[in-house]
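Handing you this structure, nothing more for now.
Only one protein chain is missing; all other protein chains are in place.
First chain written, first letter: the chains are A and B, and each begins at residue 1.
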Amino acid sequence: MQQLAFDTPLIFDLGQRGRANKYLPSAPPPDEFLPADMLRADLPLPDNTELDVNRHFTRLSQKTFAIDLGFYPLGSCTMKYNPRINDAMANLPALRNLHPFAPDELAQGALAIMWELERSLASLFGMAAFSLNPAAGAHAELTALLIAKAYFKKIGAAATRRTVIVPDTAHGTNPASAAMVGYRVVSLKSDSRGRVSVDEIKAAIGPDTAVCMMTNPNTLGLFEDHIKEIADAVHAAGGLMYYDGANANALMGNARPGDMGFDLMHLNLHKTFSIPHGGGGAGAGPVGVAEHLVPFLPTPVVRCNESAGAGGWEPSEGKTFGLDFDRPDAIGSMRSFWSNFAHMVRALAYVYANGFAGLTMVSKLAVLNANYIRASINDIIDTPYDENCRHEFVASAQALKRETGVRALDIGKALLDRGYHAPTVYFPLLVPECLMIEPTETESKETLDAFIADFRAIIATARIAPEAIMEAPVNTVVGRIDETRAARHPDLRWHPPTAAAAG
Amino acid sequence: MLDVIGAESLDALVAVPEAVALRGPVSVAPALAESEIAAAFERFAARTPGSTYTSFLGAGAYRHYTPPIVGALAMRGEFLTAYTPYQAEVSQGYLQAIYEWQTYIALLTGLDVANASVYDGATALAEGAIMAVNATGRKALLVSAAVHPNYRRVLRTYAEGLDLDVDEIRYAPDGTTDFANIEARLADQRYAAVIVQSPNFFGAVDAPAADVGSAMRATGTLVIGVVAEAMSLAALTPPGEWGADIAVGEAQSFGVAIAYGGPHVGFIATTASHLRRIPGRLVGRTVDKHGNPAYTLTLQAREQHIRREKATSNICTNQAHCALCATIYLAAMGATGLRDCAGHNLARTRELQARVYAVPGVAARFAAPVFNEFVVAVPGRAADVLARLRGSHILGGVDLGAFYPELADCILMTATELTTSAEIDALGIALAESIEHAATRV
Partner (left out) sequence: MPQPAGLLYSKEHEWVKLDGDTATVGITDYAQNSLGDIVYVELPRVGATLQQFGSIGVVESVKAVSDIYTPIGGEVLEINGALEGDPALLNREPFGAGWLFKVKVVDQGETGNLLSPESYDELTQE
């Protein structure tokens, strides 16, 4: 991570007026152009030399763990390697500098990228069409639920279709998104196999069911093997099936949500399609729909003038494209402009790098790597649903905690000390002292073996010297954080020194 | 590896029930070697000449000078390939950078607190409106017709989900919001917020006057100030000072690529009293167990992963990397650089105004003072004039007829510090030719 524990004062404590860099020629002051009552009196920001700015952010970067530094088995987040060709393509000046209001005739290459990606995704996941509009997974869930609401309104059922069914293993975004569409959330308990029970769901659905939101494989890393029966039951009740694509890396190319009976879905391109997460975004969350929901997609959609594209991807050469805003049943728009376009470039570059065979192998290797770790540690820590998993699995430190006091959190912190990112902890909520491990396909067997050895060493230490694990991390730039103080006394910004204090 | 797992084959590991097995042929883009990928995207780039044209486009996405240091630092792998900083001990750097971003946005908007970013300006507006609805318990919003049309469209889309009414205030003849009968409209206290953009979509400085603000406060209506051109914050009275309770906006102008519309970066700032209603991530400064200063995600109990259907918003992923770019940009430019930049925008825009108004038949549409964009009326349809300008490799601006049918003869033109006198002159000449051409054809 870093070589020295550099001190990094706030940028506001470094700078001083007058240390400005000459990025622009000097300009006349604003009051030459606008009356004083329209202008701000003060702009209380520091000036910094470029050297100071450079060192400041370089040092901050060295206090930040990333895929480029080490193994990042953060379950549900699919922290795979981000090939740099993707960024290079997104940064081609013609694409990087293109204005969203550039006329279609001068943006054909950009539109072709969006269309080729959209067609590829539709075919790969078995949906009729995708919208590239949504900015992230949660944004996509909201989009999809608005589509569902518009659909029910169109068929005259909006007043009765008021509930969304969400399993207890679902991501928190699912119920939160449902609430943003005014839907009542019905939570479903998982069965002893860690799956949604067919009986339970049949009891929950009815004439008020709007949408059933499922993640498959679910957040326990288990394939919902009764998905067809569930989808049939929901459809029979007049509801729609929604596929949360957070775990699409587990089945890409090997199975398709469309074939499972899903009417709506999203993908987290920043997970499955190797887009860098950038510290928590920007992401991209295309929404796919079955044929009967296509009219409701948000605008704009990319239209090809020469092909309906029903068979999936086709070369874009020789074809012309336009942004279609004229769609009377569309739910509206979800964002300022058309898509997180730079991420569409990255995602298409990733598709090009893999092709269908490659994308299929991606998910196979992701499943292989997860099972390899699971089978290599399940003798020393509980894995509550101990069967072959998909791309991730959960372990529980419940028994270990009872014996030694060491919790899932402590294991995560001890992994930090050994140069790994911690797994996702305390999610999903139904597994106590949960550790959720997702290695992804891009890690080598050597990396997995080293991780397994370190993980086993941590558990072994926990049994003989638990305090050593509970002290972790000790090799990081700060120790455990006082989060209670952070929440009780929120300090969310720097304040300029007051005149009195400065004097 | 299969032996350790006890699986007979890779295919067995990923098998799914027959009923949901892959059906039908799949067709995705074919596999290429990296050199071939680069060549393929160069061909896409060659089919995208729009970015090489002389451009007077703005309207929510602005061309500004970005010092190379921004990209050099932001593209460091530690920043680029980190996830959300859940593990604070190994994320101190990114957390500090976000804390600095929150500070920059609070200082620039003149408000107490800002969040760690949202998707973009339009979604920031929608989320800000939901904050106001939750704060007041009212289910209607009153939005100025001079707010960016795309932002209003997104607001209406979100409002559909929550069954909120969205009504509009028309714009006045000078291009600002018509607040003439605002007191009467607010009298029944049904609006959670009045939403005003300054500079507005027409470029006009549109902060409501003090008496308008008092009328809003008297009815318990919150004021949401929208900022689509963040560079204006370097010069104009910030929303917190003109009376906004919530400021929402787009910070793409601070060193974030235009990139055909995204990713950009939205911000939300508000007063301390609305802190708990802010959606999305917040970074706080605290101490570690040794008492040393440390940063962490905080007030997480507002968020979806804990509060689920009762969260302030469903937002999870935000725009951290774009916010980082903006933070580096603001640090490098400093107050001096930003003021100079704003000064150039004001100066170039006036130079552009003078040049196009000198073209016979072209006139100013609105009289209100502007920051870096303005509306010109041309003879005939704006769409036709713009199409002819493209013949001279000029993108002359945005056709307002696409958003306001009554303004079909109007173009929204933008100038920034990157607009040169030569470009302005070229536009003047092409505009005159285009109008003459149209006249002689008749």
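By definition in this document, a contact is a pair of C-beta atoms (placed from the backbone, for glycine too) under 8 Å apart; a residue touches a chain by one contact, two chains touch by 3 or more.
Because the structure is a prediction, the values reported are computed rather than measured.
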Given A:Glu50, A:Glu105 or A:Glu483, the correct residue touching the omitted chain is A:Glu483
Looking at B:Arg307, B:Arg350 or B:Arg381, which makes contact with the chain not pictured? B:Arg307
Touching residues on subunit B - with respect to the absent chain: 276, 299-301, 306-307, 310
Missing-partner contacts on subunit A, residue numbers: 426, 483-484, 487-488
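In this section, only the chains that are shown with their structure count from here on.
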Compute the distance, rounded to whole Å, between the mean C-alpha positions of subunit A and subunit B. 21
